[in-house]
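Inspection log for the structure reproduced underneath, given as structure tokens.
With one protein chain held back, the other chains of the complex are shown just where they sit.
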Amino acid sequence: MAGITLTQQASGQRQATSPWLNPKLVAGLVMVALVLVLTLIGLILWDVTLARAASSPLNLPPFWVPGGTMAHPLGTESSGRDLLALLIVGGPMTLQVGLIVGITSMVIGIVLGFAAGYLGGAVDAVIRTLSDTALTIPSLAILIVISAYVRQMDVTTMSLIVALLAWAGPTRVIRAQVLSMREQGYVRMARLTALPTPHIMFREMMPNLLPYLAASFIGSASGGILAAVGLEALGLGPQRIPTLGMTVSQAIQGSAILRGMWWWWGTPTIVLMVIFIGLFLVAIGLDEVVNPRLRGVRG
Amino acid sequence: MRGLSLGYVIRRVGMFFFTIWASATVMFFIPRLAPGDPVSAMVTRLTSQAGRVEGSAALITAWRQRFGLDDPLLVQYLRYLRGMLTFDFGYSLAQFPTEVGAMVGRAMPWTIGLLLISTVLTFLAGTLIGALMAWRRTPRLLRWFLPVSLTFTAIPFYILGIVLVYVFVFALGLFPVSGGYRNDLTPGFDFAFINSVIQHGTLPAMSIVLASMGFWALGMRGMMVTVAGEDYLTLARAKGLRPLDVLFRYEVRNAILPQVTALVLGLGGIVGGTVLVEYLFGYPGMGALLYQGITNSDFTVIQGIVFILILTTVTAVLIVDLIYPLLDPRITYERR
Amino acid sequence: MPEPLLDVRQATKVYAKSGESTTALSGVDLVVPGDPATITTIAGESGSGKTTLADAILGFTTLTHGEIRYRGKDLRTLDRNQQLAYRREVQAIFQDPFGVYNPFYRIRHVFDVAIKRFRLASNARAARELIEDALRVVGMRGEEVLDKHPHQLSGGQRQRMMMARAYLLKPRLIVADEPVSMVDASLRAMILDIMLRLRDEHGISFLYITHDLSTAYQIGDDICILYRGAVVERGDTRQVIDNPQHEYSKLLISSIPVPDPDIRWDTSAGVPDTDAHPHTR
Amino acid sequence: EGSRSDPAGESEQDVKTLLLDHHGGRVQSPDLWNPLVSGFTNNAGFHQALAEPLFILNYESGEIEPWLGESFTSNDTLDVWTLTIKDGITWSDGEAYDADDIVFTIEVLLKNAELNNAAPMQEWVDKVRKVDKTTVEFTLKKPNPRFQLDYFSVKIHSSLVVVPEHIWRGKDPLTFKNYDKKQNWPVFTGPYQLSSASPTRFVYTRRGDWWGAKADFKPLPQPERLEWIVNETEDIRVARATDHQLHSVADLTAGAFESLKARNKDVISWLPEKPYAWSDPCTRLLSLNNAIAPWNDREMRWALNYAIDREEIVRIAYEGTTTPARFFYPNYPAVQEYVNLLESEGLFEEYPILTHDPDKAKQIFESKGYTRTGDGFYRKGGKELRLQIDAPTDFIEIWRYAEVIGEQLQRAGINATVRKLAIATWGDNLGNGRFDAVTDWSACGSVTEPWLSMNLFHARFVVPMGKPSESNAVRWKNAEYSKHVDALANLPLGDKRIEGPFVAAARIWLRELPFLPIAHARKLYAFDTRSWTGWATSENNYLQPTLDWANAHKIIHSLRPAR
Partner (left out) sequence: MSERSERSRRGRPILDVRDLRVHYSTPHGDVIAVNGVSFSVAEGETLGLVGESGSGKSTVAMGVLRLTSPPGRVVGGSVSVKGEDILAMPEAALRRRRWRELALVPQGSMNSLNPVLRVRDQIRDVIETHEGKQPRRRLKERVLRLLDLVNLPARVYDLYPHELSGGMKQRICIAMAIALEPSLIIADEPTSALDVVVQRTVAQTLLTVKAELGSSMVLIGHDMALQAQLVDRIAVMYAGNIVEIGPVRDLFRHPHHPYTRHLIASIPSIRERKPLVVKDLRRPDPRTPRPTPALSEVSTGHFAAIPEAGDEGVVISHA
């Protein structure tokens, strides 16, 4: 009998505390917050104009490596930018890109996907045509056109452009999901209560897709960060102060790996990884929180 | 077919053609919206090598005339539509007189081969990992290992690619550095050639798989989690089904549905290629071709590739719509 | 005769499927008088189309033929306001109490949205009281269940919550699809009692779908026996049960188990051969 | 590649094969071998191995050296030019290469405006005539002292290519691909023939029957096989070169070169020390649109010049691999003599173009009514002083220095932004005057004589905004300058009389400063000496080291196996 209680207990730990204290969620949020807080502190304590080209000596290693100096504790790269300043400025910008792309594309995807799947008919046909068309347009083509007309691309514009082409996938996937969800008992229940259609779509059906949506959000956000880097690397992004991804890609262009300048690509990569893994944990944690059936299921 | 009425199928196929036309039209106009055309790109590029091109104005005029770039837009558009209808993509403007069809034909097998295999692998690996992450019975050790395997997704792709090149090509010498196959071989169905294709494809495929696996895994995990509380799983367990049967036939089978949509969409888009992979590994695929086309405003190349992209994507989407009721019998396209 | 509350005419539903089709309902006529309120029982074979009929009345499925009129108006022609009114006045208790709760929300959600949507209470206190009142009727206490998630309730508890919700809304008509199939006899009595009181004190009519003829016998006014998608017998509940005319009704009534271990169930009567379903083509 | 799995093959190959880097991106049309169309990629071995030039301009000596050609002389009025070619030249299919082929080629160019070099031939050539088997006479429409230099001598990168008449006759020169494996096409005169071509690799093998060996021009070159390999990233190029899998790498950055050198001791470059690199002919500029305010004001342009620190640009954007430019001529002995002339005239004291002096810039701005406001930018009448610098996206070097200029101008109170544009858009905007400023190389042309680059800014080239310009895209109009340039035009090369008008024109240019020369272009080639020696370097400067140009023939002939 002792054996029983042991095996059984392992899978059902007591959860007396609030579900929002989910360790994964907390860890994820802490990681993302850490990036933000540290960069905020950095903004106050560090001279961020050092993130501009030609502001510092070239190719200095971090301070603990011979040749490094405390004036540039994380070293500098070969355009004369200070790595610490780059991280401070680039970190939030990277997050901004991820969030804008993630949020915009998911919001559009959710609204259109739900509308198409739940309402069907003509709405579905129109949304489907739009999204199918959007799926086929290479974002590079659009960016080239737009960058020819704006004086200077900023992070927000660029992220919006990436997002405006990133919604089609989520829309299609969500639509498919909604199609199979719309016959569920609780959807009928909601219709019985004469709840307005938006309420049914977003308050009744959507929460049940949250784990999946959270995952897609993380996918879109990090996909957005990468897509933005791709565009930046082609020179179509904001230039003066690079995002983390851009710093990494400049490091690659500058042969940082070859030259043994690991700090140039390594530190931004670490921050990027912290952001990605943080978002990733948030996604996992979030579905444990919102899915009541799952509390206590490890993942 | 289940859940499909004839009327629906007809309407859907009508939409298919409409969407093709709409996308093709959009892609006719987009590249023409920015100032500049393939001829000025060509001349500018020439000056970067030769310092300057004498008589460039005359050259530009002559080529523009030859390419019909001075015709009214409507005339160009109709010409374009006719070309697309007959699958005649014409000459590349930047690499004149090479036919777009030939360029695409050369690049396409590589892209499709590489991306098809790696997309499917990514899907399988990612989905499996996602499923295992949410599975109750996953061994403890694996449980730790799985999220770790996803951190590859957190490493920017190009770093991953370059690290792979360093480790496997230069440090270990296991794989060739770039290209699609050894040049001293002639393409054919012999062992040496296929072996060389596989050798050349492994690293690019690996970097795609590692870099995008995580997204599939996350999505799958999310759906598994949604399915996890269902009563039919309890009954399946009560039935004494083998744990793997429960996992695959009951949990995964129900959780995988949105993943399938995403996969088919992804497969439809693969002819667009992956610029970064092809760039890093010197892979002779479509991504690089499209990229060069876009930066050079090579209208005909863009149009040719994008038209194929449109066809495959729209077909993929059509297939999703038609097979989805088979995958998920609950779906009906009945109007409410 | 006053206008009936609900008038179902020639309801026919065919589920089409590649090659074969299933006729779930064929030419069903049904009238639910509203004044005075009545409990109309629909009994019948499992799979005879009861739920399909309920779904059609509730607008969850469209009929292949026939029409449904509520207070003389065809359901398909209702405008927005009329639709809202219809929802307000026609409520349901579903057969399957497992799927009807949104797993994402706590139990209170079904009450909250209904109160808000139909403006049943002016403030939170009043709402709370309304809910507590409704719960008391089904033998539950708010603190016990409201903050639970649906999967934390037993089957009977879920069914009772559905009843409480219908009670709370006090509509004109409740379509109750097997509302007591999962509760114990004691509770069943309690719920049937509520139905009676709703009918008598609040003038609420019921379309009571059940296979449990003894409960119908206790509370039903009219009965309608469905067999293979069609009405085979209808009339006053007690008359029909005491003196069934149609073969199937007779069989049905004779098959009712007796709550006495000493009186053995009559197991001799034949069972209709379901394999030869006439309406399956 | 693949050699690792076949070590025996590698050593074999090593001795005989020369592996060269092609870094212009992959070639999407490997079956196109028509050198007359502009979509053709000619530097993946075509003009280095297959097609031979008539003459080669040696930047080091300033001389034009004969190759297929023997001599190219003009009459005194510089309007009749006579070309004599070597005797005994044959095409790779055995047919003789003679005056007919040259006449045929020129006539094709005269008839088809779209073809490469067609425009200048149509501008200059009135008649072309075969005198005898090895002699061709060109009658020009007007005198041109640079006829041979500009079109027949690999002045920069490439030269006019002569095509075999027996193959090309009757073909549409615009759409003819000139590729047929079965017939061993393409047919040219070089010592190699094409053996395979793909978007990422071109392989050529040596021909035993090359005319030059038979005619005692030169012995067969030593490499038996030439391979041009497309390497898209610098990392891969360096990694390959480290492994001796590339013998010549073009256009490296300083960092990459240094790390290559650290790993491969056999690697050399043009200069043994920094800046390592050889200077490319096209001086890098900051071009300003002289047609729009406020940059139509010469003082404002000078203010910009004072705000710019060329030393810093060289140090950062180029990591020290080049030198600042004080004039728009490249860094070759022959033209630099002219720049030195300006120095001795004291012009650079009068116009201290290399001086970085923010205070001077400030003075000028303030004198023009600009005041620096709280956000650090100058304003006049509420309008911010802005400068948008456009750079083409896929020319990394060009936008790197644009970025540094942008930062410098920001520091100096100008809200400068750097925008990267797709090449088509960039080129179109530039030609049509839709720009404030661009980083570019459009003064490129002179390498041994002074006129060509100067002429590019002649007032007659100025077209209104919105019309495409052929040169002088900065739209600078100065009648006096144009007059001095005209005076130079028809003087024979090297003539003493050039100096006067040259200095006069340069004085005006310096005063007006319509565009700012920033730095000399640099080309950092790395050569691997483990397998092959005899590369062109500053110590062994028989030729400029440009292996991607048509002059590479001479280098390839100079290579010797190291073991």
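Each chain carries a letter (A, B, C and D) given by its place in the written order, and its residues are counted from 1.
The working rule: a residue touches a chain if its C-beta (ideal position, glycine included) is under 8 Å from a C-beta of that chain, and two chains touch if they have at least 3 such contacts.
Fair warning: this is a prediction, and the values are worked out from it, not measured in the lab.
Peer 1: With respect to the chain omitted from the figure, which of C:Arg160, C:Arg199 or C:Arg234 is a touching residue?
Peer 2: Only one of C:Arg160, C:Arg199 or C:Arg234 touches the chain omitted from view, namely C:Arg160.
Peer 1: Given the full complex, what residues of chain B touch the hidden partner chain?
Peer 2: 230-232, 234-243, 245, 249-250, 253-254, 327-330
Peer 1: Counting contacts across the full complex, list the positions on chain C that touch the omitted chain.
Peer 2: 15, 17, 20, 22, 43-48, 50-52, 95-96, 98-99, 139, 144, 147-148, 152-157, 159-160, 178, 181-190, 192-193, 196, 211-215, 217-219, 238, 241, 251-253, 255-262, 264-265, 267, 271-272, 274-275, 277, 280
In this text, only the chains that are shown with their structure count from here on.
Peer 1: Chain by chain, through touching neighbours only, how many steps does the shortest route from chain C to chain D take?
Peer 2: 2
Peer 1: Quick one: report the Å distance separating chain B from chain D, using the average Cα coordinate of each chain.
Peer 2: From the centre of chain B to the centre of chain D is 38 Å.
Peer 1: Averaged over CA atoms, how far is the centre of chain A from the centre of chain C? Could you give it in whole Å?
Peer 2: Each chain's C-alpha centroid was found; their separation is 48 Å.
Peer 1: Taking each chain's centre as the mean of its CA atoms, how far is chain A from chain B in angstrom?
Peer 2: 21
Peer 1: Which chain B residues touch at least two other chains?
Peer 2: Touching at least two other chains: 34-36, 162, 166, 229, 294-295, 334.
Peer 1: Among the residues of chain C, pick out those that touch two or more other chains and give their numbers.
Peer 2: Only 98, 103, 151 qualify.
Peer 1: Mind listing the chain A positions that touch chain C in their complex?
Peer 2: Touch residues, chain A against chain C: 184-186, 188-195, 199, 204, 207-208, 210, 290-293.
Peer 1: Show which residues of chain B lie in contact with chain D when the two form their complex.
Peer 2: Contacts found on chain B: 34-38, 40-63, 66, 91-98, 102-103, 106-107, 162, 165-166, 169-170, 173, 176-180, 182-184, 196, 199, 279-280, 282, 284, 288-289, 292, 294-297.
Peer 1: Inside the complex, what are the residues of chain B that reach chain C?
Peer 2: Listed in rising order, the residues are 1-2, 229, 231, 334.
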